[in-house]
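What you see is the complex with one protein chain gone and the rest in place.
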């Protein structure tokens, strides 16, 4: 592999150990993130399905509550809307934002909240059309509850979408960049180390060969001397072993 | 979860409505309406006289004022300010497109739902 897809390291055994540890970490992280992405995806699918379902339901509920309003208007007259508009003070229906935790992702969720304070609306239409108006109110409260639920799903959808994207980016980064890089580094270091080892081996081989050659030469010389002695009557009375056996210093050159 | 009664801001965010008169009337009847001391309300009635800049201003106001968690907007009104709705990406407040009684609901147009269907392929 080309040297630009690896970490700039000195190829030593220590570094190798470090890199190996890093690879291990990266692989583990990759696995975990994969699992997280899966968990998020499962939740995501569920939310999607529910959104589609609730949206359709919403269409129906909204239609019903619109019709309830028609009935209220029929019974109480058009002017009832002004009464309603002018009686608005503080909101009784509110939502509370809470968070739900899915695989470490915080999903904002809304909870329907009715502070239950006595509403002036209760008396609306006392003399005329009260019943349909209350029906309309109930229908609309129901609609609101559904809408709050839908809003939760929708924000969950957005948050999940975002979370899944980040997670996937991380998974991909690990899978396609970090892990290959580490692997390449390891290969590189291993390659370098192997190279060194081979050289070392060759050198040792060479030394051994040299030594063996020298040994053979010397043996041959000795044999010659012995032969001379035997034939020459040993004139010198046997050669001085120390003198004769002049061992040349071995030079390590290669 | 924090105790809701512990802090004031935690005891509820409001629901804002941008819709036609009848839809708003219905929701007000249910009790979502809020008019504060400065006569600032959390709903906008859109009728023939309402201009697009009015709607845009209300939308921007509702999305930034902080005490609103959900904005309900009639789909045909959302269509008028589609560019704003489409570019709005924050999770809170959540934008919810609702059908209005005389405009049947079209899921394809919904900013969120179009993304949903896109996901499901």
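Each chain gets a letter, A and B, in the order it is written, and its residues are counted from 1.
Quick note on the criterion: a contact is a pair of C-beta atoms (placed from the backbone, for glycine too) under 8 Å apart; a residue touches a chain by one contact, two chains touch by 3 or more.
Convention: contacts and distances are computed from a predicted model.
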Candidate names "DNA 5'-3' helicase", "LSM2-LSM8 complex subunit LSM8", "Transport protein particle 20 kDa subunit" or "V-type proton ATPase subunit"; UniProt protein name, chain not shown: "V-type proton ATPase subunit"
Candidate in contact with the missing chain, chosen from A:99, A:131 or A:176: A:131
Contact residue for the chain not shown (choose from A:27, A:41 or A:70): A:70
Absent chain, residues of chain B that touch it: 21-22, 35, 39, 47-48, 101-102, 104
Absent-chain interface as seen on chain A, which is shown: 63, 66-67, 70-71, 73-75, 77-79, 82-83, 86-89, 118, 120, 122-132, 134-135
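Definition applied: only the chains that are shown with their structure count from here on.
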Gap in Å, rounded to a whole number, between the CA centres of chain B and chain A: 36
Parts of chain A lying in touch with chain B, wherever the complex brings them together: 44, 48, 51-52, 55, 58-59, 62-63, 65-69, 81, 84-85, 88-98, 108, 110, 113-115, 119, 121, 124, 133, 136-137, 139-141, 143-144, 147-148, 150-152, 154-155, 157-159, 161
Of chain B, residues touching chain A in the complex: 1, 4, 10-15, 21-23, 25-35, 41-42, 69-70, 72, 89, 91-92, 94-96, 98-101, 104-105, 107, 110, 112-113, 115-116, 119-120
